[in-house]
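Every protein chain except one is present and positioned as in the full complex.
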Amino acid sequence: MVELVLMSSLFLLILSILLTLYRVIKGPSMPDRVQALDAIGINLLAGVAIFAVLLRTSAFLEIILLIGILSFIGTVAFARFIERGVVIERKPVD
Amino acid sequence: MSWLHTMIVIPFIFALFVPFLYKFFTPRIHTGWFVFIVPLLLFLSLLKYIPTIAEGKTVYHSVPWMPSLGINYTTYMDGLGLIFGLLITGIGTLVVLYSIYYMSKHRESLHNFYVYLLLFMGAMLGVVFTDNVLVLYVFWEMTSISSFLLIAYWYQRKKSRYGAQKSMLITIFGGLAMLAGFIMLSMITETYNLREMFNQVDVITAHSLFLPAMLLILLGAFTKSAQFPFSIWLPDAMEAPTPISAYLHSATMVKAGIYLVARFTPIFGGNAEWFWVISSIGLITLLYGSINAVKQTDLKALLAYSTISQLGLIMCLLGLGSAALYFGYGDEATVYAAAILAAIFHLINHSTFKGSLFMVVGIIDHETGTRDIRKLGGLMGLMPISFTLTIIGSFAMAGLPPFNGFLSKEMFFTGVLNASQMNIFSMDTFGLLFPTIAWISSVFTFIYCMILLFKTFAGRYQPSKLEKAAHEAPLGMLISPILLASLVILIFFFPNVLSHYLLQPALIAILPIFAESGGIDVKISAWHGWNTELFMTLGIVGLGTFMYIYLKKWSGVYGLFSQRWTLNAGYDFAIERMERFSEGFTNQYMTGFIRDYVVYIFAVLIVMLGGSLWLFDGIAMDVSNDAPISLYEGGVVVGMIIAAITVPLAKSRLTAIIAVGVLGYLVSMLFVIFRAPDLALTQLVVETVTVALFLLCFYHLPEFRKATVPMRFKLTNLIISIGVGVIVTIIALSANSTRLFEPISSYFENSYDLAGAKNIVNAILVDFRGIDTMLEIFVLTIASLGVYTLIKLRLAGRD
Amino acid sequence: MNNIVILPIIIPLIMGMILVIFRKSIQFQRWMSLIAIAAVGSTSIYLMTQIKGHGMQTLQLGGWQAPFGVSMVADMFAVLLLATTSFVALCCLIYAFGSIGRERESYYFYPMFLFLLTGINGSFLTGDIFNLFVCFEVMLISSYVLLSLGGTKIQLRESIKYVLVNIISSFLFLLAVAYLYAMTGTLNLAHLSVRIAEVGQDGLMTTVAILFLIVFSLKAALFLFFWLPGSYSAPPTAVAAVFAALLTKVGMYAIFRMFTLVFYHEPQVTHLIIGILGGLTMVLGAFGAIAYWDIKKILAYNVIVGVGLIMSGLAAFTSTAITGSIYYLIHDIIIKALIFLLGGTMIHLTGTSNLKDMSGLIRTHPYVGWMFFIAALSLAGIPPLSGFIGKVLITKGTFEASYFWLGGIGLLTSLLVLYSVMKIFMNGFWGETLLSEDMEKGTTKGLMFPMGCLLAATVALGFGAEGIHEYVSMAAEGLLRPELYIEAVLGRNPMP
Amino acid sequence: MKKPNDIILHAVTKVAVPIILAFSFHLFFSGHHNPGGGFIGGLAIASALTLLFLAFDIETVRANIGVDFKVVAAIGVLLAVLTGVGSFFFDASFLSHTFDYFNLPIFGKTELATAVLFDVGVALAVIGTSVTTILSISEDR
Amino acid sequence: METLMSFLVGILFMIGTYLILAKGLLRIILGTSIISHAVHLLILTMGGLKTGGPPLLGLKNTSYTDALPQALILTAIVINFAVTALFLVLSYRAYKLVGTDDMGQMRGNADE
């Protein structure tokens, strides 16, 4: 029973990733896509957590935090790029 | 090292000192004087061998070179080798002497000249005195190379370079063919030694490689001896300084092919193919050379063609004489062996008279500044000694008494006449061809000899056309031709001395069946009575004189043959076409367009792997061991496919990179699903950093452009990519179905005991396969340094 | 266990890293890299004597028993190549001193050079298929950097192509490793050999073998050589020479290793394919060599021809042929470096690589000219220089295996090779002298010594082929008898 | 358009970076027994640095971290290799690792392995390379 | 699952190849990155999927998945990352210097 619930929630998550993927493809604007990517990252994070429960193993718990960190960094980088065209800024040369 | 070895090596060693001698003594002493010692010394020491060889003994020594491979520096001297050795050193001495006067010590770079000359001399001695076929090949190629260098001695001239290249290409081509033949022989007999090969003639004859080996070796001989159709290099080789023409291109190097044929007669002789190929090629060359010689206007070119024709004559004789081996020892063999004797005899005679002729032509060139017979004439009174020498030389060449050419020409006729009566090798059908063609060629030979003599020395003196006022050459320059010319006469009067000491031993070397009898009993004499041969000679003189007188009337015939269809034009055309074709062909596929290269690679992949799967039945399909598929796994896979497809369809680069990012994240999800936490971690971080790098570089890269790709391209791309995908899948499925062994990885599950680590992957990474990790971070470091240098270091310019 | 075996890999690695840290002093960098390479050279010579006395030397890294850890195996074949590599690298390095230029020197040229050697040496020594991949990558990535070092237009343009092709080949390599792992469950070469010998080489295994062949062909420029002419004509002379001498050799080494140790059960398929590819390579390479008037291109296509010839030795797969191939391989490493250095010197002097724009160099540079002449002869296998004995043995081997066409192609292409290099000689060195000494773009100062060394080597190898015959035949024996290798790696009783 | 300020980002970064760093060290040290290890730990540290670069600009960060990351990378590789070379002195094969358990006063039973040294090398190399790469590219104009 | 994965790998390979054959540099790089994923997945698949728990001994599983392919993939990922980084920088430098990202125009026969 527990397994079934977990499996179905996992499937639900994957489904929402697929749905979000639509936004990645469709756009229409770049921020949309980045946002979708961010959402996918978050969903993935949840997915890994559920999977860990499903397998009853704590082996994947590091991954959860790491996804959180990386998807944040990624999002910031993308946002920077969209906003300013440069990812890492340099001090303007006066 | 025996003396024989040393003799071969001496010229090479001396060559090393020549540049120094040149440097220290020029212009006080002509470098030639130092070099002169070498051939003289060698000649004298070779003379010492004559009695030994005449007794029927041979000299054999071996020094290990590559004993493990059976390649040894083995020297061997028999009658055949001795004759060649004497020619090489004897004429070499005279040529060096001649060159001292011919080559100016002020203007010419003598060190080059004498180094090449010595190299050639050593190489040529090596060719004739070695017993190991590979060593023979070594020296053989060295003669080609030194000839190449000598022809291009005046390397500023375009024609010199052209001639040098031509001779090199042709002779080295022949050399390579010969090498292939040698290798075949060595495969059959399992030795590289000629002596041992001679002992296995039966094995060789029975082997299936007999014919190819024979033809390949003959190719080598024919190219070197300028036999038809490889003769074209010889006239162009006349760009070399005249001493060289006299030495290499008439007396010695071109005779290497003759030597080779003679040397291999014991192995191949007595076979119809050998007989026919050699004698017919020789005959054709004889005819071709003599006919062509008549139309030449350059004296050296005329001599070159005459050399070709004379070489053909010798070759033909060797072919005819090889029939002796078919019969085995006996009377019939003796009859045909006379041809071989004639060949050797003519070989010597040719060297003497042709050498002197070349030297005289050199003198004429040197003193008048031209070799064009249209500008020359009337030199008789101005250069009386040269005139006399020319008479001797050209009469000998034309086969007139009292010169040695007469004797060998008569023997030649005897040979062809005997051959025409043979009843083997289908000679009964074609036999009559031989005397006929021989006779026709001799007529032409007579004509060009007369041209050489009279057009130069008779007629009107035209000083206006000459660069210098003609006068007789200095004595030093004349010594060599005078010596040779006197030999021409001496041999005519005492042929049997020569025969006894030199010709008979050589004959035995070529036809070992006569070893026991000590040669054949042929007394060479000028007078045989009124036989066919004499009538043939008389006919030649008659018709030849007639045709020479009316030369102007009929020489227009030559004009009928278009220049476009000559062998030379064919060669030029072939070289040019080869280069043009190669360029066109290579440019066709080497487009410089990376897509094409990738297409080739993948096409090869598809064809080879697909072909192999199909031909060798490599496809297997077995899903029984597969893990089950869960719904969410399917979902991830679908997501990945969607993300991947998005990439090529994306209109904007950012979309594409986001899709790749999604793909990367989903891959790490798969890693999680397949229980690989370390991988998932790594994949995530790497993916993020990669995406970050993409973004960093995007600032500099352009937005996707609407690609204007032709449909053909797209279709190819599609086919190739589908093919790759299919092949990869099929092999993956098959490999998955044929798991033949348990993986070794169960060992690693003891990692806690073995390496003190509970994380097996980590244990493998840092311990079991630590070097992989070490090198992996090494790669990473190199890459980052590379990135750094790429961005910081920017050199302008090309190199 | 013999830790000496690892030294050829880690000496240049450590030294390179030290040079990265101490970047400022160029003199220091020069001397240290010289010392490092010399040390590798002497190590390999020491290994040679060891192998001669005690058989193949192995090192199980980390002390792990053979199929589980990574094995380093020094057999005679590998060590011969190692020694030659060090020698040639040394010469190219000295050449680089005088020609590479200060900017490149201060931007990690010497470390990269050493890293390249690390990769090459690693590829020669490793006994593990995946480690071979890693070593390849070390070699490749340093070659990417060396190729693009300087960042000129042509360098960048050609680097991209080179990198892409090699990325593809790396992927295919991994693909092949994956398939092989699925089927055999092991990565150690000796263990692979045992396992495949046990079940035989079926169709699928042969297909995987062919995949490996394709992978290594891309590196060795065997038929899939399209990337080569461009990328070898882009970098500075010293780098191009090292590339020409060594990079393709590593691929060839891998082909030799795989197809004598692991996939030797179906020679009528795999080795015939190698032969056909080798023949095609020679023909296409020869066409390319005679097609152009650009020194760099002519020389680059000559590299390709050499690959074909060496591979035909493997295709014949007889003792004679393999011995010949090893001889020729050694010769090829030396002579390719030499001819590239000489060609580079010509370009350096005249400032152009177009033969039509140069002439008569021999008057001002007789030594360069004659060195080129001898090198050209050696390249074409003219006796008694070093290429000769290898060519004879390869030809003989192909004849023995009844591949007459292959031997024939080999001989004919060597004529075309001669034609192509003589074209350079006759047009570049002969003819009217165009440039007087002070009009030249560069000098030969400091460049003659390394070239002289290489020339001496090719001459010495020609005359003294007997001197290394013992080693070469031992190497050939090692290749022809896989059981020797297996025993050295796995011990007397190889586990299943 | 005026240059926008990044107050929110800066504030969060200041909190996040220590977390990431702590987590990175955790990943690094747990690597021997749990997922993680030198490579991932190093990359995570590098990503923390990257976040710093993202949120602030290069010069600001550079002023606070005055290390030549190329040298860091080189030292990392050297460390890893020299760990392997160390085994020469114990007459063991190259890259032989050893481990033992010690009873240290505070930590209790602790495993000390040379493999950790190797891992430190890996981590240093990874940090050095990734930061070098990112900085090189972004410094290019 | 292995079968499904094989197909996935094939499809990824196909798409990657298609991208590599394009003219633009960026597409080529993206193609290599897709293929790299495919290759890594293939190695994992070829090691056998899901035959046990994660290869961590601390978790007291009875059986473990094959850890060796995972280690190989890890190495491969890192190496691929290094190469990709270099390739990216190389291509943008080339773009800046040559002035085009169209490989069709980077033939380099004309200007030499």
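Order of writing sets the chain letters: A, B, C, D and E. Residues in each chain are counted from 1.
Here is the rule we go by: a residue touches a chain if its C-beta (ideal position, glycine included) is under 8 Å from a C-beta of that chain, and two chains touch if they have at least 3 such contacts.
Please note the rule applied: contacts and distances are computed from a predicted model.
Trainee: Which of "NADH-quinone oxidoreductase subunit L", "DAK2 domain-containing protein", "Na+/H+ antiporter subunit G" or "Dihydroxyacetone kinase subunit DhaK" is the UniProt protein name of the chain not shown?
Mentor: The missing chain's protein name, per its UniProt entry, is "Na+/H+ antiporter subunit G".
Trainee: Which shown chains does the hidden chain touch?
Mentor: Among the chains that are shown, those touched by the missing chain are A, D.
Trainee: When the complex is taken as a whole, what residues of subunit D touch the one chain not shown?
Mentor: Against the left-out chain, subunit D lists 1-2, 4, 8-9, 12, 15-16, 19, 23, 26.
Trainee: Touching residues of subunit A against the unshown chain: what are they?
Mentor: Residues 2, 5-6, 8-10, 12-13, 15-17, 19-20, 22-23, 29-32, 34-36, 38-39, 42-43, 45-46, 49-50, 52-53, 56, 58, 61-62, 64-65, 68-69, 71-72, 75-76, 78-80, 82-83 of subunit A touch the chain that is not shown.
The criterion applied here is as follows: only the chains that are shown with their structure count from here on.
Trainee: What chains do subunit C and subunit D have as common neighbours?
Mentor: Both-contact set = B, E.
Trainee: Which chains contact both subunit B and subunit E?
Mentor: A, C, D
Trainee: Find the chain most remote from subunit E, comparing centres computed as mean CA coordinates.
Mentor: B
Trainee: If I rank B-C and B-D by number of C-beta contact pairs, which comes first?
Mentor: Result of the comparison of B-C and B-D: B-C.
Trainee: By C-alpha centroid distance to the whole-protein centroid, which chain wins?
Mentor: Going by the distance between chain centres and the overall C-alpha centre, it is C.
Trainee: Quick check for the class: compute each chain's Cα centroid; which one is farthest from the centroid of subunit A?
Mentor: It is B whose centre lies farthest from that of subunit A.
Trainee: How far is the middle of subunit A from the middle of subunit C, if each middle is the mean of its Cα atoms, in Å?
Mentor: The computed centroid separation for subunit A versus subunit C comes out at 47 Å.
Trainee: Calculate how many whole Å lie between the centre of subunit A and the centre of subunit E, each centre taken as the average of the chain's C-alpha atoms.
Mentor: 21
Trainee: For subunit C versus subunit E, what separation do you get between their C-alpha means, in angstrom?
Mentor: One centre to the other, that is 28 Å.
Trainee: Provide the list of subunit A residues touching at least two other chains, using ranges where the numbers run on.
Mentor: 55, 59-60, 62-63, 66, 70, 73, 77, 86-88
Trainee: What are the residue numbers in subunit B that touch two or more other chains?
Mentor: Within subunit B, residues 587, 592, 594, 598, 675, 677-678, 680-682, 685-686, 688-689, 692-693, 696-697, 700, 728, 732, 735-736, 739, 743-745, 748, 758-759, 761, 765, 767-773, 776-787, 790-792 contact more than one other chain.
Trainee: Got a list of which chains touch which?
Mentor: Per the contact definition above, the touching pairs are A-B, A-D, A-E, B-C, B-D, B-E, C-D, C-E, D-E.
Trainee: In the complex of these two chains, what residues of subunit E are touching subunit B?
Mentor: Touch residues, subunit E against subunit B: 1-15, 17-30, 33-34, 37-38, 40-42, 44-58, 64-68, 70-75, 77-79, 81-86, 88-93, 95-96, 101, 103-104, 106-109.
Trainee: Which residues of subunit D touch subunit A once you look at their complex with the stated criterion?
Mentor: 4, 9, 16, 19-20, 23, 26-27, 30, 34-36, 44, 47, 50-51, 53-55, 57-60, 134, 138-139, 141
Trainee: Note which residues of subunit D are touching subunit B in the complex, please.
Mentor: 27, 31-40, 43-44, 46-47, 50, 70, 73-74, 76-77, 80-81, 84, 94-95, 97, 99, 111, 113, 115, 118-119, 121-122, 125-126, 128-130, 132-134, 136-140
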